[in-house]
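Coming up: subunit A.
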Amino acid sequence: MSPPGSLQFCVRLLRRQLVLAVRRPIEIGNPLLFFAMVVALFPLGLGPAPDQLAGFAPGILWIIALLSNLLTSDAVFRSDFEDGSLEQLLLAPQPLFISVLAYIGAHWLITGLLLALVSPVFALMLNLPGSAVGTLVLSLLLGSGVLSLVGCIGAALTVGLKRGGMLISLLVLPLYMPVLIFGSAAVKAAVTGAAAGPYLAILGAMLCLAIALSPLAIAAGLRISIDA
Partner candidate 1 sequence: MWSFFHKLGSPPWLYSISGVILRWLLPITLVALAVGLTWGLLFTVPDFRQGNSYRIIYIHVPAAVVALAGYYVMAIAGAINLIWKMKMADVAMKSAAPVGAALTFVALLTGAIWGKPTWGTWWVWDARITSMLILLFLYLGVIALYEAFDNKEAAGKACAVLCLVGMVNIPIIYKSVDWWYSLHQPASIKFTGDSSIDTSMLYPLLLTIAAFYALFTCCLLMNMRAELLQRGARTSWVKKLALAGKST
Partner candidate 2 sequence: MYFDSFDALLTMGGHGGFVWSAYLITILVMAAILIAPGRRRKKFLRQLAGELKRSRGDPNITEEEV
């Protein structure tokens, strides 16, 4: 019997990750709840003046998306590491580069995509002008992909450590900054009526680069973590 094609294997892994997530719905709900609650914190801290909130809304929404992505990325490989599934994945006659993309894809679908889809609700709560909502969703869709890819590098490097949770933020947050800059800039541009296209294009370019390179780092990181 010949091994299945790597793409087929990747799809299977993606399906497994999604089934696991669906069977523990709280894992899907947590980032969304986190998003909602932190959105509620900002008016309490900054004051409820609608204009002021609207001015800060692009940055606020992007920072929360970034943080919820960070908080969930720590868990991407952890349970598979602990129960030994990850060892088996490394030994499977399949390219790790592709398998890793399945993990990232599942993470993005569960956090990035869902957050992007519900973000208009929170955008309206923060008085973000309606004209910028479309750009917000688009920028989150593209940017959260980069965040997932980069966050998984940190997750792969720290998965073997007992207390990786705090460390991963130190490793990953500096790498998140360009995404934050261009993501919030895209939304701001849309608010002021300027063209958001260039920013989205840069986010897209970052996404392409991250898809090409980060699985290499993740695969190397996983092999090292399994060894430690």
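The candidate set was assembled so that all candidates are chains of the complex that A comes from, given by their letters.
Throughout what follows, a residue touches a chain if its C-beta (ideal position, glycine included) is under 8 Å from a C-beta of that chain, and two chains touch if they have at least 3 such contacts; residues count from 1.
What you see is a predicted model, and the numbers here were worked out from it, not measured in a lab.
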Candidates 1 or 2 all belong to the complex; subunit A touches number 1
Listed in rising order, subunit A residues that touch candidate 1 in their complex are 153, 157-158, 160-161, 163-164, 167, 170-171, 173-175, 177-178, 181-182, 185, 206, 213-214, 217, 220-221, 224-225, 227-228
